[in-house]
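One protein chain is absent from this view; the other protein chains keep their places.
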Amino acid sequence: MADTLLFNALREAVDEEMGRDDAVFVLGEDVGVYGGSYKVTKGLYEKYGEFRVLDTPIAENSFTGMAVGAAMTGLRPIIEGMNMGFLLLAFNQIANNAGMLRYTSGGNYKIPMVIRGPGGVGRQLGAEHSQRLEAYFQAVPGLKIVACSTPYNAKGLLKSAIRDDNPVLFFEHVLLYNLKENLPEHDYLVPLDKAEVVRPGKDVTILTYSRMRHHVTQATKKLEQKGFDPEIIDLISLKPLDFETIGASIKKTHRVIVVEECMRTGGIGAEIVASINDRFFDELDAPILRMSSQDIPTPYNGKLESLTIVQPRQIEEAVEKMMALQI
Amino acid sequence: MADTLLFNALREAVDEEMGRDDAVFVLGEDVGVYGGSYKVTKGLYEKYGEFRVLDTPIAENSFTGMAVGAAMTGLRPIIEGMNMGFLLLAFNQIANNAGMLRYTSGGNYKIPMVIRGPGGVGRQLGAEHSQRLEAYFQAVPGLKIVACSTPYNAKGLLKSAIRDDNPVLFFEHVLLYNLKENLPEHDYLVPLDKAEVVRPGKDVTILTYSRMRHHVTQATKKLEQKGFDPEIIDLISLKPLDFETIGASIKKTHRVIVVEECMRTGGIGAEIVASINDRFFDELDAPILRMSSQDIPTPYNGKLESLTIVQPRQIEEAVEKMMALQI
Amino acid sequence: MAQERTLPVFDAANALLTREDGLTVYEDMVLGRYFEDKCAEMYYRGRMFGFVHLYNGQEAVSSGVIKCLRSDDYVCSTYRDHVHALSVGVPANNVMAELFGKQTGCSKGRGGSMHLFSSEHNLLGGFAFIGEGIPVALGAAFQSHYRRVALGDSNADQVTACFFGDGTTNNGQFFECLNMAALWKLPIIFVVENNKWAIGMAHERASSQTEIYQKASVFGMAGVEVDGMDVLAVRDAAKTAVSRARAGEGPTLIECLTYRFRGHSLADPDELRTKEEKEEWLSRDPLKRFETYLLGQKLAAADELKAVRDKIQAIVDEAVTFAEQSPEPDPSELRSYIFAES
Partner (left out) sequence: MAQERTLPVFDAANALLTREDGLTVYEDMVLGRYFEDKCAEMYYRGRMFGFVHLYNGQEAVSSGVIKCLRSDDYVCSTYRDHVHALSVGVPANNVMAELFGKQTGCSKGRGGSMHLFSSEHNLLGGFAFIGEGIPVALGAAFQSHYRRVALGDSNADQVTACFFGDGTTNNGQFFECLNMAALWKLPIIFVVENNKWAIGMAHERASSQTEIYQKASVFGMAGVEVDGMDVLAVRDAAKTAVSRARAGEGPTLIECLTYRFRGHSLADPDELRTKEEKEEWLSRDPLKRFETYLLGQKLAAADELKAVRDKIQAIVDEAVTFAEQSPEPDPSELRSYIFAES
């Protein structure tokens, strides 16, 4: 079977779920006639019509609130943020209504909806188009936050997110849409709340997600040659964190490096470090190393841009240094 | 001299700075004719007129952006968020423009503005009016984030914030407006980036801010009677954190408890724990204890509400337990 | 005080109200009024907390619109939501219990005054933030439209009524939603309760053009103004709008000129509105006006109306007893309702 590109894996997920349940629909800017800025909804307008693949005006707060209302009354909307950053404009609807309404209503309503789209630092897209909203949204109660990283997990996770009865923020990465992978022919789901052990190892636990997973695996190739044996865990679920998988790994390696693309202050990494401190402090042989993007709006210039995010070479050095410390 | 109520201390700060610099102006909902929901701008409309104390329509995103534009062109706006939660609607302008524009413009513009108002859990105000936006905003680059806690620091900090050439998010607490204190007669400033050692001590460092400072001091009265000697630090600056003061304390006590009103996940406490881990791991004799609000939209019911936030009794017990562990 | 707008005059002869409908509407208005009066009493006695926004004076709007909806239609409200909830059929017991923070409250004591919900009654909620309910209401309307048009369910002809105030019409969400509603011809009615004030902000100080119903025109939407102190006028406009929406002919904006008889919330000192203005509007009390109409048209006799008032008073009193005797939420259920279990 031919390899599937990540954006096509996502398209298949949407298509299959729309076929399975006619309450599922997509809305967002240019998702219909245009087929989506990253082609995730290509062809679906033609297949499902203008209401099931709804081109919206540029009114993020209102169309997000509209999706909440549709979800409360029985539909299952999938919002595409053309770029996840644009959903800053919908922060109120995402936080107050998608996130909190179920609780505030005392369980009167459930809000099955997915908010998906590209995040992260691309190639010289400038500060506003290079945001990592998972950090801004992580403190909002009532949201599930997921990041995909391969065609396989992208498809399986998106299908699970669509079937989940809760609001799921689903992060794709603007630079991963063209990853290829051979996918199973059969229908499959990937659970939203389970981290993925990408590479088992015994030396050090590297916790990462989204594009940084690939920076980590790249660094690992070099590290393997040097005889190191890191365990790589792709968090997948950024909220809640899968402490079962994380804990099992720490109990084995006793050392942790977090590699994230968020800015350092208030990033996902901050919560991971704090949570490990809460739960597994006694298991640690060394302080957790937090490798994050710098606290800087992403500069346009390519060299500066690459200086703001963690590079494979730095991960390599960090592992070597951490292992040296301990021996 | 008579005691000054906290809201009046803030009013004095605004009044004095408006008198000192005619580029300073206030805008927001009901700040003018009404005098502000918590009376912080009472009488200023009469004194300075309708443009320097500007009543805005209910359009948070746009009047915040308007303040950015006014700041870029030489004015010094002070936005009052009638409740800070309402500024969720202005997230885009606060993050992209107040926070990032200076960098993105390569230093072309500076944005001297203050965004102030009440945050925190009040008395049965319901989920939407009980938000702790400092957690949502902490990852935004380019913002300074400050929380006041006493009439003295409220006044001195607000004056510093108004004079600062950068955007400052200034958090007051909805339940602290009626605190009283005897204030100096002379003009004074309190630096934005210095934590305040509220009570020196040697046993354990308690890091806290805003209303939780008062929960901590309340707990400390009991602890003192039992012979404990905690050091209480009011962070004041939530971003950046004052690691000089924090570090000096940890080097003395080797034990840390963080008490915050944020929800646990992605709160200010997460960043504090992670930063201490980064910087002072070897100084710690015990895992840092993170005491936060629960990850729950604030319930209206009073008993449930109080269960979501940290109570003095719990702080007392936590200190006792931590000290017992170590002896 | 700004020059009052001339109220559009509705010819009651056009009302064609049956005795039964008349009594239903009257009962609903009395319920709204008495319930709110009781809330004020309970609040000042320290039985309820937080921000409590009463509806006194605006009853003709809630009763006028909601009482011509079907039970499967949707209603969306704001923080000033008690009376909309009652009109929609949420029992006074459960509304009052919610305000007392009890487990028997319509939001299980988690929501409080500004967050009343009832999925059973298609009450989409009280929304505490300005404007945020409008998109949610739009979503309910979209859902009906979707079922009808995309899924071919001809029974999906539910209408959504969305209530909000004059101050809210300066917020972007209002305009964004007018556009989408008109663009897709959604079955929704935007009901603006223009009570002239947004807390302490007079409408004419906040809106460059004060006639809100006119804003519909630039979205190609029907917009009408009605005397919001005249339940028959409101009802008439609502009926037209409901049939238009139900027939798939699109949305309507109804601007109801009304007034609140109390401060913005029970915490508001209400010092800015002039005595003159208040008196002028108090003299148009919608409840008294409708009473006069019912009697004048001989649709009901004075003692019948008194019987209604007594019955309602008993319901409201009983609601307090019910709320007081209801259990608090169980602390062990603090974490319930955060997520739905699939």
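Labels A, B and C are assigned to the chains in the order they are written; within every chain, residues are numbered from 1.
Assume a contact is a pair of C-beta atoms (placed from the backbone, for glycine too) under 8 Å apart; a residue touches a chain by one contact, two chains touch by 3 or more.
Because the structure is predicted, anything quoted here is derived from the model rather than measured.
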(request) Determine which of the presented chains are touched by the chain that is not presented, and list them. (result) A, B, C
(request) Out of B:Arg102, B:Arg116 or B:Lys159, point to the residue that touches the absent chain in the complete complex. (result) B:Arg102
(request) Give the residue, chosen from A:Leu44, A:Val68, A:Leu89 or A:Val168, that touches the chain omitted from the document. (result) A:Leu89
(request) Just name the one of B:Gly142, B:Gly201 or B:Pro287 that touches the chain not displayed here. (result) B:Gly142
(request) Give the residue, chosen from A:Glu128, A:Asp164 or A:Glu260, that touches the chain omitted from the document. (result) A:Glu128
(request) Among C:Lys38, C:His53, C:His84 or C:Lys215, single out the residue that touches the unshown chain. (result) C:Lys215
(request) Pick out the residues on chain B that sit against the missing chain. (result) 22, 25, 49, 51-52, 56-57, 59, 61-75, 92-93, 96-97, 101-112, 141-142, 144, 163-166
(message) Under the stated touch rule, tell me which residues of chain A contact the chain that is not displayed.
(response) 29-30, 33-34, 37, 55-59, 61-62, 85-86, 88-89, 122-129, 294-297, 299-304, 307-308
(message) Touching the absent chain: which residues on chain C qualify?
(response) 170-176, 178-183, 205-209, 214-215, 217-221
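Here, only the chains that are shown with their structure count from here on.
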(message) If you average the CA coordinates per chain, which chain's centre is most distant from that of chain C?
(response) A
(request) Please report how many Å separate the Cα centroid of chain A from that of chain B, as a whole number. (result) 30
(message) Using mean CA coordinates as chain centres, what's the gap between chain B and chain C in Å?
(response) 37
(request) Two or more other chains in contact with one residue: find those residues in chain B. (result) 61, 88-89, 126-128, 295-297, 299
(request) Identify all positions of chain C at which a residue touches two or more other chains, and write them in rising order. (result) 107, 109-111, 115, 128-129, 172, 338
